[in-house]
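The structure follows.
In this view, the complex is presented without one of its protein chains, the others remaining in place.
Now for subunit A:
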Amino acid sequence: MLRVHSFESLGTYDGPGIRLVAFLQGCNFKCLYCANADTIELKGGNKTSVEEIVGMAENQRPFFGKKGGLTFSGGEPLVQAKQLLPVVKALKEKGFHICIDTNGSILNDDVKEVLQYTDIVLLDIKHINKEQHQLLTGKGNEKTFAFVEYLSEIQKPIWLRYVLVPGYSDATEHLHQLGEHFKAFENIEKIEIQPYHELGAHKYEHLGWEYKLKGVKANTDEQLNAAHDILSNYFKEVVIN
């Protein structure tokens, strides 16, 4: 059984087309800006069977059109790779398009098998700099880099995603370093800049946690455009979500 935090049936930001997004419970990172802080706790979530998810997908199939499908997000969906595997297997048998939205920090045999049934990996790069990454997420970024190498080996399409946090991850030099690091990967189809917003902040209060980015303002259009311009030097396609 998968432990699911919630579903969004009109997902329009997590992969191509209209998608059923399953936010799985539990994450091995604890990003300062996490908009879904209530999905971080490793325990909990609604136990959901393969049949239930396949049933929801079937009901929604016409809405997927030619491009859409399902996206497993979180939390970190690959924390539950063992439970996720039979789900993606069953969905693939029925011909659904599958995306995994991951931080790329877990790579074991289950994950490798899940990836066989995945069409696109939405890979969240939190920061290019190791120390900064540690500060933002509580973990290092070496595993994520290795994950990209693996995806390159198996030629799996990647959409990179990068949350642009003012004062934390929008420094010009870091954006250039990010581009330099990833520019050579043929399987990276695009990079999505995800504007920072405070809409998830109220969840921290509810959880009794401190919101450490208090006072950080949403990006200005200038900031977003500047990042877009820099990254355009390195990637085939850059979009602002």
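Going forward, a residue touches a chain if its C-beta (ideal position, glycine included) is under 8 Å from a C-beta of that chain, and two chains touch if they have at least 3 such contacts; residues count from 1.
In this text, contacts and distances are computed from a predicted model.
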| item | value |
| --- | --- |
| Protein that the absent chain corresponds to, by UniProt name, given "Osmoprotectant transport system permease protein", "RNA polymerase sigma24 factor", "Formate acetyltransferase" or "NAD(P)H-dependent oxidoreductase subunit E" | "Formate acetyltransferase" |
| Absent-chain contact - pick from A:G11, A:G26, A:G45 or A:G104 | A:G11 |
| Residues in subunit A touching the chain absent from view | 6-13, 17-18, 20, 56, 59-60, 62-65, 68, 197, 199, 239-241 |
